[in-house]
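Yeah, one chain of the complex is gone here, protein chain that is, but the others are all in their spots.
== subunit A ==
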Amino acid sequence: MCFSTLLWGEGYDTTLFATIWTKPVLLNIKLTLVLLLSSVHLQQQGENIPPPAKYGGRHTVTLIPGDGIGPELLNHVREVFRFTCVPVDFEMVNVNSALETDDDMNNAITAIRRNGVALKGNIETKHTLPASVKSRNNVLRTSLDLYANVMHCQSLPGVQTRHKNIDIMIIRENTEGEYSSLEHESVSGVVESLKIITRNNSIRIADYAFKLARERGRRRVTAVHKANIMKLGDGLFLQCCREVASGYPDITFDSMIVDNTTMQLVSKPQQFDVMVMPNLYGNVVSNVCAGLVGGPGLVPGANYGRDYAVFETATRNTGKSIAEKNIANPTAMLLASCLMLDHLNLNDYASLIQNAVLTTMNETRLHTADLGGQGTTSEVVQSVMRVIQSKGQFTAEL
């Protein structure tokens, strides 16, 4: 009798197998190998996404403070989590934007690979450093292959904006396009930047967009492009979107040129539902939408890859000029942490904190400077914690 058990541990690294050694040991080993190989095969097919690191019911999440307002906002997130007794432990990894070596960046990437999930502030990219020093944020996204950047822009009831009833999901390709960092100066005074569009990545992002639209019950997906000028590049992107669209007959698909899109966004943003686009247009369009719903302090963003997820503010501002002045708006970072909790399947905590943040937003007294108010960051966070406590949840002392 041979007995081989593969115990599926939490996380790829902790896969254990116990073998009870009986007579046909060789058969045992073969069986184990077969099971192990099939697990690898399943992993590669994406059916068995490694669950986040979880020991004793508590999750470990990598925390990268970044520069500017990042450290103080993430401190507030930790404060709120500790207060609400959220079963998440943060592993802090500092990345120094001034250093030219990549060691701290590599440590951060290893930590995220280990934990599977991260929450980060923006890391500053100094323009004055030589071109060989790439943007740290970009390096992180490409090494972890976080191919989809998802931003959900919703009008918040407590915030006064020119346009109301906005509900747009923006899905932006996160790894290629204009951000390939491939530039060269073959002739002095003439610089060529390469914008790369590949079929695989385009199909991948289009598929992600349609799947997400279907899950959330959305009716329409709009591809944003500039195929009248970049016929091959954006033409390929558009073609891939059309191919994927044919497999989702319940969802309407249309396309719009990026300049017209930005103009429509400024005049009639309610017409958009889900938008999918390459990297640079995504950058511009998501900033326009963030501006439409109230500014960079309100919108959270998420970067999803096949195996990892990193959460941050949607418009990726460092906020150097308001750092450590207690005037930054913590909403975006707190909502990003709620997205993270949803990803970890801690949905109750996520909705609790999210409701508390939105309730606080309705109080105009507490609006921070970016919303035209006089409130401070700590006042907003205190109010959030008070709302959480009032719901009768088991919490720490205020």
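Here is the rule we go by: contacts are C-beta pairs under 8 Å (C-beta built on N, C-alpha and C of every residue); 3 or more make two chains touch, one makes a residue touch a chain; residues count from 1.
FYI, contacts and distances are computed from a predicted model.
When the unshown chain is looked up in UniProt, the name that turns up among "Phospholipid-transporting ATPase", "ER membrane protein complex subunit 4", "Isocitrate dehydrogenase (NAD(+)) 3 non-catalytic subunit gamma" or "Smith-Magenis syndrome chromosomal region candidate gene 8 protein" is "Isocitrate dehydrogenase (NAD(+)) 3 non-catalytic subunit gamma". Here one chain is not drawn; of A:Asn75, A:Asn107, A:Thr125 or A:Ser143, the residue touching it is A:Thr125.
Listed residues A:Ala227, A:Ile322, A:Ala356 or A:Met385: the one in touch with the omitted chain is A:Ala227. Listed residues A:Asp103, A:Glu185 or A:Asp348: the one in touch with the omitted chain is A:Glu185. Hidden from this view is one chain, which touches subunit A at 125, 127, 130-131, 135, 138, 178-179, 181, 183-185, 188-200, 226-233, 235-236, 238, 258-260, 262-267, 280, 283-284, 286-288, 290-292, 295-296, 315, 317.
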